[in-house]
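For this depiction, one protein chain was excluded, whereas all remaining protein chains were kept in their positions.
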Amino acid sequence: MVADFAISPVGLGPSLSPYVAEAFKIIERSGVAYQHHAMGTNLEGEWDEVMAVIKACRDAMLASADRVSITIKIDDRPGAGSRLDYKVRSAQEKM
Amino acid sequence: MVADFAISPVGLGPSLSPYVAEAFKIIERSGVAYQHHAMGTNLEGEWDEVMAVIKACRDAMLASADRVSITIKIDDRPGAGSRLDYKVRSAQEKM
Amino acid sequence: MVADFAISPVGLGPSLSPYVAEAFKIIERSGVAYQHHAMGTNLEGEWDEVMAVIKACRDAMLASADRVSITIKIDDRPGAGSRLDYKVRSAQEKM
Partner (left out) sequence: MVADFAISPVGLGPSLSPYVAEAFKIIERSGVAYQHHAMGTNLEGEWDEVMAVIKACRDAMLASADRVSITIKIDDRPGAGSRLDYKVRSAQEKM
């Protein structure tokens, strides 16, 4: 599956990039395939491994914030192979 | 935490309510506090129990659909007590 | 169409209910059909009227916050009639 995921602390000032940097470290060490974009990160893998990465980001953020906001959008298509790069290319080829 | 959650099959005709009914059964049997609304269901509980309910809904839907779309929006505020009813009331009292 | 909508300021402390109360006032005065729930508000109407309400909430919030976060999830099914109450009931009847 592919999960588009964003996390941010609530109530800790308008600059979120130090908190996002912490999440990036966890994602990059996790071994799960990922693609950062301006509004989140796409993770690709099995349900349990993807959700474990998101939970680890949340646990780390709750160590410095009292309240955390998370959005996750999942496209789950078992057997479809790797789609992180494929999805944009597939639509572009049909233009 | 509170998680607003919606799930739907992709590519199975415009009427989704039979699939949603299946998810409702899983949610209602789970014992997790919930609130249905027109666009999803709010679940309240610990991370692992809420995510287990969402995963069970997804596993059930993948038994009849090749592709499933899920959105999850989480508000995680440890120690804040039950907020399923409180959040709307709290804002209404400040109007 | 039905739009599930949530708005919050970024960087203004962990208690968001005074800001949400301001949005509630705008929604309730707008004349658009609505349903508050713990994680947002469902609005029902034509595209332009629903989007005008969301923009008015955003303009009001940007008067007191430097940064605002908004999520909108839309289910657009022209000719389907009013669905704010119908959608949950329809799934429950199929359980």
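Each chain carries a letter (A, B and C) given by its place in the written order, and its residues are counted from 1.
Assume a residue touches a chain if its C-beta (ideal position, glycine included) is under 8 Å from a C-beta of that chain, and two chains touch if they have at least 3 such contacts.
Being a predicted model, the structure only gives us computed values, none of them experimental.
Undergrad: Touching the missing chain, which residues of chain B?
TA: Output for chain B: 8, 10-16, 66-67, 69, 71.
Undergrad: When the complex is taken as a whole, what residues of chain A touch the one chain not shown?
TA: Residues 2, 4, 6, 14, 17-18, 20-21, 24-25, 35-40, 42, 44, 71, 73, 75, 77, 83-88, 90-95 of chain A touch the chain absent from view.
Undergrad: At which residues does chain C meet the chain that is not included here?
TA: 10, 47, 51, 55, 58, 62, 66-78, 80
One rule holds for everything that comes next: only the chains that are shown with their structure count from here on.
Undergrad: Distance-wise, how many Å sit between the C-alpha centres of chain A and chain B, to the nearest whole number?
TA: The computed centroid separation for chain A versus chain B comes out at 19 Å.
Undergrad: Got the chain A residues that touch at least 2 other chains?
TA: 10, 66-67, 69, 71, in rising order.
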